[in-house]
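Below you will find the structure I want to go over with you.
Other chains dropped; remaining ones untouched in position.
Labels run A, B and C following the written order; every chain starts at residue 1.
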Amino acid sequence: MSLAFDRPILELKDVSFSYLRDKKIIDNISFSVGNGEFIGLLGANGSGKSTMLKLSSGILRPSTGEIKLWDKDVLSYPNKDRAKLLCYLPQLLDINVPFKVKELVGMGLYPYDIPPHITVDEALEAVGLSEKPDSYITNLSSGERRRVFIAMTLVQGAGILLLDEPFANLDIRYQIELLKLLKELKDKKGIAIIMALHDINIALKFEKVMLIKEGRILGTGSPDAILTREMLKDAFDVGIEVVRREYGEAYISYENNF
Amino acid sequence: MSKIKITVLMLVAIIIFLSALFIGPRIINPFRMGDMEKEILFSIRFPRVVVAILVGMALGASGAILQGVLRNPLADPYILGISSGASLSAAFALLSGIYSFGRFTIPLTAFLGASAVSVLVGVFGWRRGGLWPERLLLAGVGLSFLFHSVLMLLMSISTDEGLRRAVLWIFGDLSMADWSLIPYGLVFIVSGLIISVSRSKALNALILGDEFAHSLGFSIHKERFMLFISMALMTGASVSLGGTIGFIGLLIPHIMRFVAGADSRVLIPLSAIGGGAFLCLADLIGKSIMTPMEIPSGIITAIIGSPYFLYLLRRKDVLSI
Amino acid sequence: YAETPARIISLAPSMTEILFALGLEERIVAVTSFCDYPEEAKKKPKIGGMSNPSLEAVVSLKPDIVLMTTDGNPKEFEERLRSLRIKTYVFKQRRLSELPQGIREVGSVLGVKDKADLLANEIETTINKLKTQNSKLKTQKKKVLFIVWPEPLIVAGPGTAIDDAMNLLGYENIASKAKTTYPKYSIEEVIHQSPDVIFIGKGHVNMKEVSNSILKRIAKVPAVKNGAVFYVSDNLYRLGPRVIKGIEEMAECLK
């Protein structure tokens, strides 16, 4: 395991991508994620966060460059094998078919023949839905829906998680619980996580953040180094600042914006 | 729970199967059979019942698959034009009087037509290395219209006798069932069923959307392709065995969804068993109710099935797909 | 009908056959695409199908009368023609016994009464001859089935000229209990009823091959066992002068 620590799990090399002919959405990006890394992906709307996660998960195929999962092209894996290593949670959860909660969470086991990680019940417990296993997804509130799919991700138990705005629609409690849970997974099992998010106050709790703009990486590093007034101004075109208090707490100051 | 439902349905299916064998237009007492009874039982009823079950299973399962793959509650096995293609090519054979394969001619040409159309729909549904639901659906509808109207054109410029025959074939007919075709049908339909049941997890995932299906370890294009193939095998074989029989492929999956939920792992087998049992029952009724005339089973399926479906629809609060 | 119509359009093959039999060939200005008997009928101008003839074509030929049947021509078409002030005659007869009367009526409408009477009498004579022949044989009636199309099994039922012909010949049509003229018939029932004779209409295709499989399936039925399966021409399908030939053909087989 100690060796694995040095080897990147996921590596993007000179990756570019466009949806429509003319415009590059991802523009020559390179970076790598190691074991137990937990990266917050920040950037303006339309900067390419979701696209980057989709590329990393192998749903989209880069126009140039390559994406490696454990030293092999992510596209070269048999799908089941890849699903055991890597899991992607999409941003939009528009499901109109009335699956039951437990059916959906159980789908996390699909890549496996023998359930290897936590059970469906444990996952439901972890996201606070143990009382609603038989509810139809179409009858849940949006935060509850989001949690169903987080539970599915937990059941799938891959080594690298690509989460596209998992905090959206979650209430503060489950934001905190999810963050704790992910940190625990990272610490105990060395799971690597990349998570797109918009809440800079939460990003401040991360060890590492990556800031992107128009498909290019502005910087990667600790929140202290990256979420500076200048970089934020560059990425979002807005004047905000991170305020740090003596004993460790940090928060965003919206300054004169309101 | 779903185990119980499957078992109950299986029992019902077996009862229907036996009734179709021994009741029929006139009752055969299995313990006192004369030569004629034996003849009727073994060379007429038995193959017919088997064909009914096979065709019903194929249609029920195909419908469940297509509604999922195309994510559309209106999809049925015939929506992609497979049946109009099959009918067209069978009608060509009928009208032109080609009879080089003897009694295999019609089923064979129908199956060839079905396969050709499946390939064509696949080609039109293909883009950037895979099949896309909206494309499949629209391409299927377009091709279906095309073949159907070419068939109608043929019929309207051919002699009246030909018209009547071709129309009857399109209505669906199980009366020609004999042992000779069953092995072929069995091979195609059983392999289709096996593929689709083994792919039912993938179908669940595809219903959630491509991104989820990918993340859950399915090659979306491969799975969609496999499901499409299994559907084409079953539908093609069923059309060549029994013509075009409505209702089952579209509404049996909905009825099963009302009864047992949306999970494809349960839905596909239930739709298959339900479809088989139901077609068998409809055929039994169709040939018994106005003896010696036979009412095509496609008509009976809809006449009994639709009221039940409408009743379920009124009762249920949650609708699926 | 003061004057005899000089320009006639026939909208049905059976009507065309009657017209030819009445020697009106010269006066026919058009027929349907289905009119294929006698051979000369095929050379006549066409006005479309039976169920959807072209109104424009009919009108532009300026017919004095249009002949139609209730068996195949839509009633709406007659109404359209009448609203365009075109004279029509509808042949309503559908049974064998009504045919002579029908022919007489047509004859009087078209001003060829004498010829029509002759033809009608000829048909009547043949029918009566066969009738009396059969009333003599008061034996057990033999059972017959007339197969129109074998796959699926369509047979001649009650109310058809074929059914009438079988009765005339002293045979019992096992399908006469069905509800429609050309029912889809149960194979099981064929075996149960065990017909003594089976006729198969020849139609346009190679019926011997097409009917192979059905005959195999009912191999144990007396008709098939005893080789009493006959292929007959389509003379009986149309209620026209040819029915007599058809009946005689059947009678020939039964000897």
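Keep this in mind: a contact is a pair of C-beta atoms (placed from the backbone, for glycine too) under 8 Å apart; a residue touches a chain by one contact, two chains touch by 3 or more.
What you are looking at is a predicted structure, and each value in this text was computed from that prediction instead of being measured.
Summed over the entire structure file, the copies of each protein chain kind amount to A x2, B x2, C x1.
By definition in this document, only the chains that are shown with their structure count from here on.
Compare each chain's C-alpha centroid with the centroid of every protein C-alpha atom shown, and the nearest one belongs to B.
Here the CA centre of chain A is 79 Å from the CA centre of chain C. Distance between chain centres (mean CA atoms), chain A to chain B: 44 Å. Taking each chain's centre as the mean of its C-alpha atoms, chain B lies 38 Å from chain C.
Along chain C, no residue makes contact with two or more other chains. Under the contact definition stated at the top, not a single residue of chain A touches 2 or more other chains.
In the complex of the two chains, the chain B residues touching chain A come out as 201, 204-205, 207-212, 214-219, 222, 261-263, 318-321. Residues 54, 57-59, 79-84, 87-90, 94-100, 103-104, 107-108, 110-111, 136, 138-139, 156 of chain A touch chain B in their complex. Of all residues in chain B, only 24-26, 35-36, 39-40, 43-45, 94, 97, 99, 102-103, 106, 156, 159-162, 164-165, 168-169, 173, 175-176, 178, 287, 290-296 touch chain C in the complex they form.
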